[in-house]
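Here the structure is laid out as structure tokens; the discussion comes afterwards.
With one protein chain removed, the remaining protein chains of the complex are shown where they sit.
== chain A ==
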Amino acid sequence: MYGVGGSGVGGGFNAPSTAAGRRRNQDEDDEEEEDSAEGRVLEAWERAYADDRSWEALQEDESGLLRPIDTKTLVHAQYRRRLLRRSAAAAAARIQKGLIRYLYIVIDLSRAASETDYRPSRMAVVAKHAEAFIREFFDQNPLSHVGLVTIKDGISHRLTDIGGSPESQIKALMGKLECSGDSSLQNALELVHGYLDHVPSYGHKEVLILYSALNTCDPGDIMETIEKCKKSKIRCSVIGLAAEIFVCKHLCEETGGSYTVALDESHFKELLLEHAPPPPAIAEYAAANLIKMGFPQRGAEDLISICSCHKKIKSGAEGYICPRCKVNVCELPTECRTCGLTLVSSPHLARSYHHLFPVAPFDEVSFIPNRGQKGAQNCFGCQQNLFKPGSQSNLHVRCPQCKQHFCLDCDIYIHESLHNCPGCESQRSFSS
């Protein structure tokens, strides 16, 4: 065997860069690097069978020698591009975000979806990621509704009605996954247009088409349908799995949506999850309205009643009581089946507040602060040492408002998940 002395270093992702630093001059030790990087799980030759493209994690440096890619700075650079693009779009004008969204996901189950360029087939990959997307969507937009439509044999069929509960959508999606026939974009758009007409006027209407085919076989003029969608203010976005198609591009441009084409499975997942946060919405697209909502409380422990959703006997303490008609409902958010009142709890509304008060993007800095300042060597959030002596770049970030320094990982976490700057929250504002 290779006699790996270096793999005494523990697991975790710091191993590759240190191993690389020491072994840069030995090409044949590349296998060894991958070995110690993985920990003690799989040998390099085993991983090739498990379909790991380990050659992609290597890159040539100036003198032609191989070294592993510094994935951390790459990931961070990618995340920063996304963040800056999003915040530039938002800051350009006072654009609101459509927080109450009615989204139809159109899944293409035509012949092209059975292609195996995505493993095991395009349809399976789409279904898997659509499930993750639906969960993420409801997590970020608790007051929104999602419906599913499929295209098969040139006919589009509504799989599930537009609704607010992720479980029923996912169950229906996983139920019937067979593909055949042609795909027809116009039929899908007509169907969705018909259903979205019934949606309340304050909701933002959206369609997300996951298109695997390279053509569309339509019964009529698709340009007319696109005009109709544009007039009804439906924002259509397409994620292509095959190649860029003019008609999809035209559709997205006309309706103000986004058209992207996926290069591989992880890119597809990334593109799909980009649609989870609310898009910037044109103000005239949805009328501002005051929606009447109820905030139910839990019932009394000794109250026994029949819940209105499953028609089963439940104790009052397990469900919520609608404040208007006093029936028992099992979970929130939902619409009361008896009186139609939208029932939510305050955390559901609070989940959307971070879209309205986003954290400003942090500035990149790479200088070393003066020696006198003791605490400035560490990231303010996680207390990790920011300056590793001997590393190529001391890149870290700083909040423009509170001037605290953060490491790259905290930066990504703060902007993607936490939505609070710890520095700004840890100081009292001077005029409250």
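Everything that follows uses one rule, which is that a contact is a pair of C-beta atoms (placed from the backbone, for glycine too) under 8 Å apart; a residue touches a chain by one contact, two chains touch by 3 or more; residues count from 1.
Heads up, the rule we're going with is that contacts and distances are computed from a predicted model.
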item: Candidate names "Aminotransferase class I/classII large domain-containing protein", "U6 snRNA-associated Sm-like protein LSm1", "General transcription and DNA repair factor IIH subunit TFB4" or "Phosphatidate cytidylyltransferase"; UniProt protein name, chain not shown; value: "General transcription and DNA repair factor IIH subunit TFB4"
item: Options A:279, A:361 or A:381, residue touching the unrepresented chain; value: A:381
item: Hidden partner interface residues of chain A, rising order; value: 10-14, 39, 96, 99-100, 139, 143, 161-162, 198-203, 286-298, 301, 317, 323-324, 335, 337, 339-342, 345-347, 349-354, 356-357, 379-384, 409-410, 413-414, 417-422, 425-432
